[in-house]
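One protein chain omitted, others in place.
For reference, chains read A, B and C in written order, and residue numbers begin at 1 within each chain.
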Amino acid sequence: MKSVNIGIIGYKFMGRAHSNAWLKAPLFFDTLMQPVLKVACGRHEKDVAAFAEKWGWEEIETDWKKVIERDDIDIIDISTPQYLHYEIAIAAARAGKHIFCEKPMAMDIRQAQEMLRVCEENKVTHYLNHNYRRVPAVALAKKLIASGELGSIYHWRCAYQQDWITDPGFPLTWQLRAETAKAGPQWDLNSHCVDLAQYLIGEIREVTAMTADFITKRPLAEEQQTGNLKAGASGLGTGEVTVEDAALMMVRFSNGAVGSFEATRFANGRKNRLTFEVYGSEGSLVFNLENLNELKYYDNRGKAGMKGFATILATDESHPYVDHWWPAGHIIGYEHTFVHAAVDFLDAIATNSPVTPNFETGLETIRVLEAGLQSATERKTIFL
Amino acid sequence: MKSVNIGIIGYKFMGRAHSNAWLKAPLFFDTLMQPVLKVACGRHEKDVAAFAEKWGWEEIETDWKKVIERDDIDIIDISTPQYLHYEIAIAAARAGKHIFCEKPMAMDIRQAQEMLRVCEENKVTHYLNHNYRRVPAVALAKKLIASGELGSIYHWRCAYQQDWITDPGFPLTWQLRAETAKAGPQWDLNSHCVDLAQYLIGEIREVTAMTADFITKRPLAEEQQTGNLKAGASGLGTGEVTVEDAALMMVRFSNGAVGSFEATRFANGRKNRLTFEVYGSEGSLVFNLENLNELKYYDNRGKAGMKGFATILATDESHPYVDHWWPAGHIIGYEHTFVHAAVDFLDAIATNSPVTPNFETGLETIRVLEAGLQSATERKTIFL
Amino acid sequence: MKSVNIGIIGYKFMGRAHSNAWLKAPLFFDTLMQPVLKVACGRHEKDVAAFAEKWGWEEIETDWKKVIERDDIDIIDISTPQYLHYEIAIAAARAGKHIFCEKPMAMDIRQAQEMLRVCEENKVTHYLNHNYRRVPAVALAKKLIASGELGSIYHWRCAYQQDWITDPGFPLTWQLRAETAKAGPQWDLNSHCVDLAQYLIGEIREVTAMTADFITKRPLAEEQQTGNLKAGASGLGTGEVTVEDAALMMVRFSNGAVGSFEATRFANGRKNRLTFEVYGSEGSLVFNLENLNELKYYDNRGKAGMKGFATILATDESHPYVDHWWPAGHIIGYEHTFVHAAVDFLDAIATNSPVTPNFETGLETIRVLEAGLQSATERKTIFL
Partner (left out) sequence: MKSVNIGIIGYKFMGRAHSNAWLKAPLFFDTLMQPVLKVACGRHEKDVAAFAEKWGWEEIETDWKKVIERDDIDIIDISTPQYLHYEIAIAAARAGKHIFCEKPMAMDIRQAQEMLRVCEENKVTHYLNHNYRRVPAVALAKKLIASGELGSIYHWRCAYQQDWITDPGFPLTWQLRAETAKAGPQWDLNSHCVDLAQYLIGEIREVTAMTADFITKRPLAEEQQTGNLKAGASGLGTGEVTVEDAALMMVRFSNGAVGSFEATRFANGRKNRLTFEVYGSEGSLVFNLENLNELKYYDNRGKAGMKGFATILATDESHPYVDHWWPAGHIIGYEHTFVHAAVDFLDAIATNSPVTPNFETGLETIRVLEAGLQSATERKTIFL
């Protein structure tokens, strides 16, 4: 089996999740290529060295440009915050590297367009890690919708709710500053939701949005980088939160369906709840990421009096990806979605075929998210 | 105990629900007045006679004006479709009758304003039957929020979903025509939701909305009146649906919270699901009308590692209204909310004190609903 | 419509529930006979007078024998604790009265046999109020099993859990003394469960049981009669609890299925949770009384990958009894089961046909319960 060498930029939360994925992909799946954890890159040498040793990255580097310059690297894994994606991706594509990029894709439409253009020009495989498409229950939802089991779609109702910053003492990390994060939950969380909506329902053609700011000043953070949604205050005073705390959107899809989105970091009790409901003429679906092995499915064509939302435990061998894991009823978790992504990405490279989501679908997502920010400012509907 | 004589106008779905409430109120509660089911009024003599006999209304009438003219009637119970509320309420108030009025209150702001003005002028007790305030679990939610257990409120997320018209063969009943219904789910369902939002969260000061039309032509209905969300086609051709099929709204409250609403008759599998989530700085709540004895409550001040949404079965004697029914764990249903309303209305009359919701809160609701319709047309935010 | 005159013996919890049922039955259903609330009987004249006035019983009586002697009484409604059932039922049957009797039926097999014999001899209609058979979701379960939708039944798994006596300060009410209650949850709760098991699964032919005693002494109660599972201590010292606190059983049915029962008053957090699971070769069911409008149904013949437990909201017009109440999705509660029982009992009298459960099925239930007590004492399986 052919090997591919990976260089990873970034080593925090996503660095771990990606490393684990590269390691597990060929163990549980028959990948067409063997990923090699070649070089890990980060600004703090000591930290990146510890990370590399832990996860088996063969070498380390502190300057990402040097990683890209190397001839022996086939894949650049971009696991940094979003403000660095553009520069790294452009350089990687120009160097002919395949790209496995964390979300959100970029800081604006212009960056996203350019990233896509340069990748296409250089014919590299580009993958954007909206990993929730590869939750088996979500992939099953796609299969049901695509095969017509739900009929015409009327409604998409989605929320992504977290609570990690409801404490006013939570510091001003990079996620809360516009220059590093671009926006708040609209960028971080709704990017996932819009990606799923486009995947499951289709193209969005109008957007109306509203944002809210609940806590506008916070203690300065001990350090700007946080990898695990936890951080300490530096004790050096406070600063302005420059991103929104919550973002709501209503959209209309090209196929006539309507949708709603609600992304917030202020929903106490919700740790990582991404839930969506889909209602169609023939059936309905409900999903919740905190219980990701389940998909609720209502078949409107069922027998009168016996219809109801069925809780499908998507762990059967008939379900997407699942036959590679454990027997039915033995559930999988969050990290498995990264493994599925790694497998499909490696296979796409091996077969020289595209994989989605990618910079093309990502550009569409960024377009919707930006329209949302614009709508929230201008207080009117934006037509795409 | 003093008696009060009731004249009811309308005898379909709501006629039954109200009759049951008047009968049960003094049996399960110690009402301050004894309701007497005096006269039932409807246009079809034979039908109203059958209704009256069934439920023990002493007399019948086919002209509602004659009911209002009677000196022996204390209360006018308006159980008709909304397009008749205005005329009946104005006449009843002028005749000094107390008013127990079904929702939605009126056809527009002007009607609602006038209804309120005439009631106040004539010093009659007016009650608007947004009955869900009197679900024990909802009353408990109010108690928790009002006592500060949830802290500052950040989010209201609400949906009211039904599926009774997803079949394109469902006929063009009065609910689907603007002249009798004013609007679709925005009027019928969101009126409940906005009432609850104002009750639980507070005043709404900006509204952005979107509506959708999924099925625009339907068979003409066998008869225009339907009382139970069921109807047959007349076989006489088709007509235009002149109300929306779904209505979405985003709002901002005066206290800084943001809210979302989603009302639809096109959510297959949802029969009468009114669900809301409330997120505050100290705690959160979730309610679902299809399982109305439960309230989910998250206490953010709990012990680390032991916090979670607690499913409170609101059937303890400590819960609002419930000590009048059965022992803990013996659940109540939809119709009990009407009994609670009847009890509180009778007591308000007896003590000459106001009861809510009423035409004052109802006017505010209509204001929000109309702003929603305007926003959906103009595609921009409406500031109240 | 012919009227039937009812005399009720007992006026506490069950007195209220039955009165409500007699009143509502002809309002929501087209009963074949009109029940007349003729005379209410209880030992404490003042209390029974208040009860009668509240609920509209025309007359009162303090000696139940006098009620039975009256020629104008057609139905004796036995709403007393179980230790009085035998004497009253025998006298009522001998007087040719139809009997609507609360559960548990009697204090032992001998009483139950005699009650059945005398009723049959006197050709009176006898009904035993295991009311949960008439929860629409339970009646739906019966329909599914009887029509073969579940195939051969393998498992019945049932628990009835309450927590009203976990406080050691809860006094020694009549329910906790063998001379008035016969036994604890084995008699009070498992009688319901065994009735349901016989109804849904079939005849039981072997029983193995175990009982537990957690709190063996309690304060003497203020008064021996309690109607609402609440009571105060008298301050006159303590007494011995002479019934079990929990009762577990394993059974084998004649059809080869196996079953388990678990009845307790020591399950903190469970107010009135009667839950059962049924597993068959073609499908499975789950029910929970605290959420009684729902039935979960798994269809094993469904399409691979799309199977799951469907939550049927048993409020459609297609579901048993429900078309008489409200539109789909508008849930009913505990008390509605009594109304359904009253309707079926009245119709049985009118048509001179039997109604179940009755003293015949009740005798079988008592047989199983007694076998359970015997097994728990002798620590071995009892074969019926």
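Quick note on the criterion: contacts are C-beta pairs under 8 Å (C-beta built on N, C-alpha and C of every residue); 3 or more make two chains touch, one makes a residue touch a chain.
Keep in mind it's a predicted model, so treat the numbers as computed, not measured.
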Options B:R117, B:R205, B:K230 or B:K307, residue touching the unrepresented chain: B:K307
Contact residue for the chain not shown (choose from C:T31, C:N129 or C:T264): C:T264
Sole residue of B:S3, B:Q34, B:S152 or B:S318 that reaches the chain not shown, by the stated touch rule: B:S318
Candidate in contact with the missing chain, chosen from A:K143, A:R205 or A:R273: A:R273
Hidden partner interface residues of chain C, rising order: 152, 154-155, 157, 159, 161, 166, 208-210, 212, 214, 245-246, 248, 250, 252, 256, 258, 260, 262, 264, 266-270, 277, 279-284, 298, 300, 307-309, 379-381
Residues of chain B (touch criterion as defined above) contacting the omitted chain: 140, 144, 296-299, 304-313, 316, 318-319
For chain A, residues in touch with the removed chain: 13, 17, 19-20, 23-24, 26-27, 54-55, 162, 164, 228-230, 270-273, 289-294, 313, 315-317, 325-336
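Assume only the chains that are shown with their structure count from here on.
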Taking each chain's C-alpha mean as its centre, the one farthest from chain A: C
Chain whose averaged C-alpha position falls nearest the assembly-wide average: B
Chain centre separation (chain A, chain B; CA means) in Å: 41
Residues of chain C engaged with two or more neighbouring chains: 294, 313, 316
